[in-house]
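A single protein chain has been removed from this complex, and every other one stays in its place.
Chain naming follows the written order as A and B, and within any one chain the residues start at number 1.
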Amino acid sequence: MPLEFTTTRDNPGIDPVLNAWLVAVPIDLFVVAIAAGLMVLAGLHLLIVRPTKPQPMATCTVGPMLGVILLSVGLTALFLKLSHKLYVWQLYLTFEPTAPISWGSYLMPLSYGALLLNLVAHLPVTLPQLAERIPVLARISGVIFARPSRVIALGAVNLGLGFSLGIYTGVMLSTLHARPLWNSPLLGPIFLISGLAAAAAVLHAVLVAVARNERRTAKGKSWIDRLARWTGGSKPDAAIAPMLRWGIVAFLTLQLVVIGLYFVGMLSAPDVSQRAVTLLLAGPQALLFWVLVVGVGTVAPLAMQLLEIGQKIRATIIPALLVLIGAFALRYVLVFAGQESHWTRGIAGF
Amino acid sequence: MHALSRRRFLKISAGSVAALGASGVIASGFARRASQAAEKGTRTVPTYCNVCFWKCGAIATVRDGKIWKIEGNPLDPLSNGRLCPRGTGGIGANYDPDRLRTPLIRVSARGKEQWKEVTWDEAFDYIAERMGKIKEEHGPESVALFSHGIGGTFFKHTLRAYGSANGAAPSFAQCRGPRDTGFELTFGTGLGSPEPTDIENARCIVLIGCHLGENMHNTQVQEFAAAVQRKATVIVADPRFSVAASKAKHYLPVKPGTDLALLLGWMNVLVTEKLYDVDYVTEHGHGFDEFCEAIATCTPEWAAAETGLNVESIRETAREMARHRPATLVHPGRRVNWYGDDAQRSRAIALLNALLGSWGRKGGFYTPSMMPIPDYPYPPYPETKRPKVDNPDKRYPFAGDSITTGIREATITGKPYPIKGWFVYATNLIQALPNQEETIRAIQNLDLMVVIDVAGSEIAGWADVVLPEATYLERFEELHIGPFKQPFVGIRQPVVEPPHDQKPNWWIAKRLAEKLGLGAYYPWEDVEDYLKWRVEDAGLSYAELKEKGILLGEKEPLYFADGVPAEFDTPSGKIEFYSEQLAEAGFDPVPRYTPHEEGPPGSFRLLFGRAPVHTFATTQTNPLLSEMMKENELWLNAAVARRLKLKSGDRVRLRNQDGITSHSIKVKATNRIRTDCVYMVHGFGQTAKGLPSAAGNGASTSQMVTRYKVDPLMGGTAVNVNFVTLESES
Partner (left out) sequence: MRYAMVIDTRLCVGCMNCVVACKTENNVPDGFCRDWITETVRGEFPDVRLEIRSERCNHCDNPPCVSCCPTGASHVREGGFVMVEKNKCIGCKACLLACPYDARFTHPDGYVSKCTFCIHRIAEGLDPACVSVCPTHCMFFGDVDDPASGVSKLLTTRQHHTLLPEAGCRPHVFFLT
């Protein structure tokens, strides 16, 4: 039966399509997920290696440094998207267990702390000049490495918080029940896995860049050399590179599987979900999703990494760039398509 | 037309004040705002609404010097304490950015819209000088007044004192005139406003093209909703599935232009099936046999073929009406200038009511009463030497009021005598009169055109002098003494001060009279002296009226059964089923249906109506109301839209049979309208630069009305006779 629906409501930011969260949100989700991935990788690495003194492990030197930067960007983006900024302190006068953002508001500074602690712990190898200039930082590092249990705790904290933070970026969306596209428990895992893949790809790219730098350029001329001289940092240990490579393969494969499961779940759910997920199967957002997220961002880098492992192609930073593009596109598409998805407007109950 | 669509009105509002550096005006504005800002706390002022002609009693609340809200006055029998959206949003007019601030005089050719700001004294001197000249050269009758609403009272008075009785309101020939003529010919009484429809007690309500709920005639909408609530039978005949149709038990999607055939068909059923009120008709009817004979051929089968309805639904609805008589109200409608035979169609409605015995009966038409308040004892007006100009030689023999378009015609032709001055009060003639080109032609013949308005409307754009009026929330006004079920008197009093140099209408009219040397006609100093005299002479307390806003009179009998005498002011003294006076004047003594001209193939008949949030073309700049509805939409049948590859939200332009193209308008593809017509709400598509917030929103119905048919009985100008095609803008 033909059906016409009209409404007189025309609220800015709400109608005709919800536009409450702008581009700051996918940026925030993107950088925070990479930071979370970096934390997980660092935590795992610490727990596996259990070093007794700072070592130039890329996961614990480059990782937390990038993590701190990314989390700072994320927190800035988050702050910028608030429309009633002067009241942001209200977040810390309460804890709302049913509100993911309340969890997030505590997870973020805690993660910041964990990243900083790991950064400081490894400062003597990451930025020895800085560590020398500020002895207290070196002392903290010493305190941490004084006992294996403290290193394990550092690893566990980074692993736990990173895991939570990665999941959180998805849960924040999936609990917003009114946007059916987000209503999948798999959104947390997808965002976590995507963050892990991106983190592994970034670290791998750093190692690739350093290795290529050594092979190709005259000593001391490249920006990497200048950076190394300026920081006085040690060269990151390349031993982890094969592991990272396999990690990327595993995470991207897992990401494909979980995205597949997400579609299976949505398409077998009530019609609201089915209608919502068609936003990803047809229409303008679908193109972005299949080309950028699945094609460019997952399948292509996966194939390239497998070829690298099989030594069919040389290692480059290209797969990492593709993974990053995919990871951002994933969040961008989901944030905007999600806001377009809705329960049937006005049709029910007639 | 072309001239009009390219019209440019000086930015009368903020821009020009700043540009011309009228520092005095600005300073006084600031001073007043400062004093308003100083006011603290909340106070209420009872008054009555002016956003439409219903004039509901209202109470405005002022908070910290600013009008906060306005609500219905619970004492008011019209609103029962509940206003309509326009009334509630009426306060928006006070904050209308397009308000006129100071008098303006035209400084270059008419239509060029170049003005200078002047003082009130300068404006009055200018007007008085020109009026003196017109009086000298052409006689005082050569100045005419167009006005709408109660605010015109004092201007009428000033012009009568000056020597002219020429004046008209579009509410007659462009609106409800045909209806009043039709009822007057039948029952001897017109309907007036508010119509004495007893919807409250009706058990069956028949609406023919009348879209109660979309027109917000407050009392009627309230009573209609109550009727729906108590499950009264509603029958709606309309080419469009109106809001009222959605409440109806029977919806008849009548073909536009064939309503009269439907009415005759219904009456045929009532007569042939002997369902009419035999006693009532026998007692009160005149010429019933001739009537029966005349409608004998109007069988439901015939009506069905004409109207596109099915026979059974015509029969069934007629029987339904008979089942509930005499509490069956066939609503007379309000704006009924549709097809040129509107007085006869309205007469058919009157006759249908007569057959059902609803006139003078509970649930039909009651007899209204009015508060007996004496007129102010003014000196007698000078005698007018020439008869009114609008209806020479009684060309329209049954016109019960003055015809705006008649004055316009005299202004163009100079016959029967020239009209050289126009006063236009609170009516946007550009949108209100059919065929805008004729209106503009008439204006070009004038020696003086004065427009008194709140905002720089389109008609103000053509004026020589524009006088800025205070809004209804800033002024005293003539008393409101309406005919209704219970007599009452309402007072309008200022809630806040005007923000700039705007003045109330009484002040303008009085000052003008004084300038014209007619000060003797205004023996009172302040309008409150006038109001007080009238109220107290009626034995009422002016102080109490001011405090309560409304005083009620004793209830009087409403129906024949309560003792209202069953008298009919017709030649026969009875309800005229057959009208000798019509026959004598060469018209059909019993309404007869003649099919109306169809449009060219592929065209749609253009129909229009009202929206609940706007009054005519006067509220589009009210920020509150324009937010509710900023532009009109073109209703187009969904299947037709699919065929034309149009969907809701697409923009089109209308092109009428005379090649006039409208402004851009959004399509509303809907299953709520027939395939042979399109519909839009009147009042949009305004062009005045003086109304920047309304200009260019939607399309103007009036612009498309280049063709109109004049009702030969009473001079009404029927406008539903225009046909349009659509030009997609995408």
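By definition in this document, a contact is a pair of C-beta atoms (placed from the backbone, for glycine too) under 8 Å apart; a residue touches a chain by one contact, two chains touch by 3 or more.
In this text the structure is predicted, and so the values were computed from the model without any measurement.
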Candidates B:225, B:296, B:543 or B:561 - the one touching the absent chain: B:225
Could you tell me which of A:21, A:163 or A:289 touches the chain that is not displayed? A:21
Decide which residue listed in B:246, B:541, B:594 or B:728 touches the omitted chain of the complex. B:246
Residue of B:213, B:256 or B:287 touching the missing chain in the full complex: B:213
With the missing chain put back, one of B:457, B:570 or B:637 would touch it. Which one? B:637
Touch list for chain B against the chain that is not drawn: 68-72, 82-85, 88-89, 91, 212-214, 216, 218, 221-222, 224-226, 228-229, 241, 243-247, 251, 253, 612-613, 623-625, 627-629, 637-639, 670-675
Hidden partner sits against chain A at residues 1-15, 18, 20-21, 81-85, 87-88, 90-91, 93-94, 96, 98-102, 104-105, 172, 175-179, 270, 272, 338-339, 342-344, 346-350
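Here is the rule we go by: only the chains that are shown with their structure count from here on.
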Approximate Å spacing (C-alpha centroids) for the pair chain A, chain B: 66
So in the complex, the part of chain A that touches chain B is made up of which residues? 2, 4, 6, 8
Per the touch rule above, chain B residues touching chain A in the complex are 628-629, 638, 648, 668-671
